[in-house]
Structures are given as structure tokens and as C-alpha cells.
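All protein chains but one are shown at their positions in the complex.
Naming follows writing order (A and B), and every chain is counted from residue 1.
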Amino acid sequence: MSLNKSMAIKTIAIISALAFIVPTTSATAAPKFKLCVALGGIPGILGALGTTGDPIAKAGAKKRGWDYYEVSNKLDAPTAVKNADLIVQQKCSALIQFNGRPEVNPTIAKKLAKAKIPVITYDIAQPGWYFLGIDNLAAGKAGGAALGKLIKEKWNCQPDLVLESHGYGAGIVDAMRTGGMVEGLKSVCPDIDKSKFKPFEGNGEIAVSQPAARDILAANPTAKKIAVVGLNDAGVVGSLLAARQLGSGYEAMGWGQDGNLIAGDKVDPDLKGSVLYFLEGYSAYAFEVLDAIAKKSAPKMRDGAVNPAILVKPCPVSAAQAQGIPVDSVRIKKLAQDPSKTLYSIYCPK
Amino acid sequence: MTHLSSSRFKVPSLRKSADSEYLATILILLAVWIFLVVISVINRSDFLSKATFSAVTFNMCIIGILAIGQGFVVISGGILDLSITVSMLITSFMIVVFYDRGWNTPLLIIVSILCAGVFGLFNSILVVWLRINPLIVTLATGFAGGGVLLIVFDRGLVDPKSSIADFGTSHLFGFPTAWWPMALLTIGAHFFFKYSRFGRHFLAVGGNPLSSKAMGISLKQMRVATFVGASIIGGIAGIVFAGFTPEIRPNAGTYYMLPVIAAVVLAGFSLAGGRGSFLALFVSVGFLSTIPTALVFFGLESIWQTFIQGFILIIAVSIDAYRIVKVKGR
Partner (left out) sequence: MGTADHRDSNAKTLLTPAIEAKNISHSFGAVQALVSANISVSAGEVKAIVGDNGAGKSTLLKVLSGLVIPDKGEIFIDGKSISFSSPVDALKSGIQTVYQDLALIDTMSATQNVFVGREQLSSNWILGKLGVVNDRHMHQEAIKALSDLGIKIPSLNATVRSMSGGQRQCLAIARAMLFGHKVIILDEPTAALGVHESAQVLSVVDQLRSKGLAILIVSHNMQHVFKITDSITVMRLGASVASRKTNETSPEEIVGLITGAISG
């Protein structure tokens, strides 16, 4: 409570400080709020938005009577830097960096800080930018618990091996997601022996996780009931395939993260489910911060993945449930009709 | 006219045939491989199991094929093809595209491999007609090709119910089905270079391009054939890759380059061209593919393989460099 109070006092102090500066310019015309979006930094993530733009941000801005300006970084770091100059030229009131390029984010951050443009970044943390991302720990726990239920049902909570397909390069995200999955699994099956858990580097890719998992299975030749958790669907599927490659006698079940390989008609038969983040609908959450900035009462800076400004709620789905959820392009059209909702509230199975 | 007796010649100390050098390489590699297996068994007696055999033979499949393609380039004096993994990925992506259009499997495999061949043709045009160093050309087309794949495909999903996915997990005659293309290509390459006229021309061009040209061999034709051939072999690896990888990503090639080059150099292929044995390459691939599995038995993560393969590559390249210096200084 006292914290809120001190924040309020600070905000008032800032506003009153601004009040001394602003009048000279605001006397001519009150500038309209202008929301800018820079799309697309990381390959593979922005399926639908890569080509169509961000209809959620656009619809939200329209509803509020704001100006809207959008650029695409085209998955390219130099383009992202050039776009930052455009954003400054456009005199944007706030920017959404929809997956920045981590390697150039510091450069972009300098340019924007100089122009005093506040930034909301999705998923990739940058000091001084409001962080909006998935609640990775919750995502991990939910996925782990869902897999735990299956293991309890089918194997009486006695798997021979639990493969943890980590992506250590993802740092804290991996620790929360993959570590969270182990926690979630243990919350259902608390008595699985510590020695059964085999963490390894899968790099979130089939080409890495598959051979690594094969080698671990070879080194544990008596293990036949294999549970798999991991940083993402690919890391899990690679490990599931490894078990199938080593021949009959293996029984494997896995639960993924990010939902990349759980939709459509090409789902791995052993991938029992995944956790959806509804990344394409992130902008529905961003307005919480944007509205505050527009009211000149910007919230306190929370710029880390562990100290986020806004957490998006993850949605665990079984393979069967995933079949009932439409593809991202359909989802986003639906959400654009009413951006006050979230994709979680519309689509996540109860 | 009296014949000069051979005693008048300075008798050279070194008098080895290429075959005997290759045999020595094979025996040394086999010895090192057996040594690795023996210490692994001493470490843990259950190392020799069906599962280990499967793990190692699966490890060999993709690296083995790519190494044959790379060895083909090296032996023919093309230095290295740094874009060979792009050839692989082109084929993998095209397999997905044609499968999704309902093509039948043999046809889509052939056409997908040909797509890789077209990419190789592009490489060879840059190498032959623009006279750019193949290392630079393939470095550039490797990067550019990866970028184009990213823009055009982003990712490719292989149907787990397809025969290609089945090919990636099934066994045939006790080996992974996907192991056989590598084994057959090894035998094919061995006979091609040892007994065919065309193969011998590659060896000649790799050994001494100017001399080969003076003897009437067209360097242009050979260079084109080298890079198209390497891309087609890379394309064959693409079939296996599609079988192994339900979600194909354009950047997946990066994981194969180091072990592939390490295998080729370790097998005694001279980066200067003209010499190398595909049987030795097979043993080299087998040895390198055993390392990650053995590491796990020793309680290390298989990720250590990158470090160890890099280390082996340095040693092998040093041996090759020493050999070149020794020959030149003769």
C-alpha cells in the first residue's frame, strides 16, 4: 500500500513537473496519441502477423481514437534499426516492439530513449522497456501437471525416465518453462526418483534434441517408459522420435510448450499436448500499459522477464483439445472484433 | 643404345601407392575407433548393446551422406562446399511442399533432389564462369540460401503418417533404414573413384588441374559436375533429414558442418585435392558418431561432442597441413 502511495506521489510529482514544461507547446494544439508497432524480429514465431500486421493493436488504437503507425522489421536486424529512426521521425507516443532482434535492441533503445518514446517489448527483455510476455513458470507448471496426470493414469506415476529437453541458451525462460514442467510433473507424481530425471541440451530444436535423446536412451537401456518435457514442442518431439527410432519396446509420452507442433493434422502421435501462449493476441494485454501512458501516468518500469510489466496467461491443451482451436489467422480476426477480450478468454478450453 | 640400369637412379625412400596409404589410414582409424569402444566397455559393460548400436548408426546417417558429398568436393579440388547443408534443406523443404500437394513418394523424392542439383548448378556457375574461389562462393550461397529458405518457407512440417517419416524411424536388415543410403553411397563412391574413368578424371583434376587440362580434361565440365554432384548428394541427405525432422527449420544445417568437415579431414582427404578414400571416410564417420554416445556413458552430456569434434578437426587439419608442407618441401 505504502508502495502504491509513494508511486502516486512520484507520478504527481512528474506530472506537475511536466506541467511546467508542457504549456508552451500544448498551447498551440494538444498532440493526438500515436501508437506505433514494429513487427517481427524472430523467425518462425510471427506466423500470421508477419504478413498481415497486428490487427489487435490497430483495432485497439482505433477504438481509442489514436493515430496508428506500423512498420515491419522483416526478420532483419539492420531493418529494425532503420525502423527505429522512422519511429522517431513519426514522433510516436509509444512503441510496441513485437519481438525485437536481441542483438540490436540496445541500439534501438538508445535512439528511442533520446526521443523519449516509451516502449513495450514482447517476450524479449530490454532494460528500460516494459516487458510483456508469457508467464513461463505458470506455463511450465501447467504443462508438467497435465503430463503428470497422464503418467499417473497410464504408468501409475512410475516412468522409467523423464527426459528434460532444455534450451540453456534461453536462460531464465528455459529455467522457468522446463524447470516449471518438472515442478508441475512432481506436483502430480511426487515420488518419481531424482535419478530418473535426465536434463540435456536440446536447444529447442529437433536436430539437436533427437540425437542427444537417442544417446541418453542408449545409456539407460532398461528404461522403456519415457516421459518427455522441454522448452518447446520441437525439443520434446525430437526426443519422442528418438525413442521411436531406437525400436519397439519403447513407450513415450511428451507434453510440449509454445504449441508450435500441436495444431493441424501433422501432430506427432506421442506428443500428448502442449501449452499455448496465443502470441498473436499479446497486444490485447498491452493496452493496460498504453492507456496509462496515454493518461500521462506511466506505470513504474518493470523491464525483466522475472519482473514483467504484464504477464500473459498460458493455456495448456491436450492434442485432442488443440484440434478444436482454429488457426492463428482465424483467432486474430475474431479478437480484432473485440480487443477488450483476450485470446485466452475466447479460446482456452476450460 | 644401352639401357641405363635402375641402380643409377637415386632410390627414393618413399614409395607408396595411394591404396596402401588409404589402407594405413583405415587401419589407424579402426584402431582408434576400437580403442574408444574398448574404454567405453571397460567404463560400462552395457555399452555394447542393441540400443548403443542403434544410437551410433542413427548418428551416422546424415553426417555420413553429407561427408560423402563434401569428400567428393575435396577430392576433386573444389576445396569445400560450405553450402552443402543448404542443398540438404532445399530437398527437405521441397519434399514437404510436394507431399502437401499429394505427389507420389518416388516422384517427389526425385524432383526434390533435382532442386538441390539446380542449386549446385548455381554454385558451379559462380565458381567456373565468374572464377570466384569456391570457398567464398559456397560461404555466400550458404548464407544467402539459408536466408531465402527462411523467407520462402519459414518451416516445413513432415506428416508423421507419411512414408518419409516412417523411413526416419524404421529398421531394415538390423540397421536403421535411413542408414542404408549412406552405406550404399559409400560403396558407390568407392567404386566410382577407384574404377571409373569419370571418377579418375575428378581425382586428376583434384591432384593437378593444369596438368589435367593439358591432357585434355575439361576443367569447367569437371567443376560443374563436382558442385552439382555434391549438391545432389546433399539432397539425398535431405531425404533422411526430412525423415528425422518433423519440423524442418532453415537454420538446422549449422549443426552438421563441423562434424562433416571433421570426418572428411580425419579420413585423410587432402584439402589440396586429389586424394582420399571413401572407405576411410565411412570409418571416420563411424568413429565420430560413436563419440557423443560414448560421452553420455561416461556421464558427460553429448553436447561435449562439439568441443571434441572441434579438437579432432584441429588435429586432422594439422596432419593434412604437415603432409602438404612435406610434399612441397621435397
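The definition used in the following text is that contacts are C-beta pairs under 8 Å (C-beta built on N, C-alpha and C of every residue); 3 or more make two chains touch, one makes a residue touch a chain.
As the structure is a prediction and not an experimental result, all values here were calculated from the model.
Of the chains displayed, those contacted by the omitted chain across the entire assembly are B. When the missing chain is restored to the complex, the residue among B:Q70, B:T141, B:T169 or B:S212 that touches it is B:S212. The chain not shown here touches subunit B at positions 1, 3-6, 8-12, 14-19, 21, 195-198, 200-201, 203-204, 206-208, 210-218, 270, 273-275, 327, 330.
Just so it is clear, only the chains that are shown with their structure count from here on.
Here the CA centre of subunit A is 39 Å from the CA centre of subunit B. For subunit A in complex with subunit B, the residues that touch the partner chain are 43-44, 47, 75, 200-201, 205-208, 210-212, 214-219, 221, 233-234, 237-238, 241, 244-247, 260-261, 264-269. By the touch rule above, subunit B contacts subunit A in their complex via residues 44, 46, 49-52, 54-55, 58-59, 150-151, 154-155, 157-160, 168-169, 171, 176, 241, 244-247, 249-252, 255, 292-293, 295-297, 301-303.
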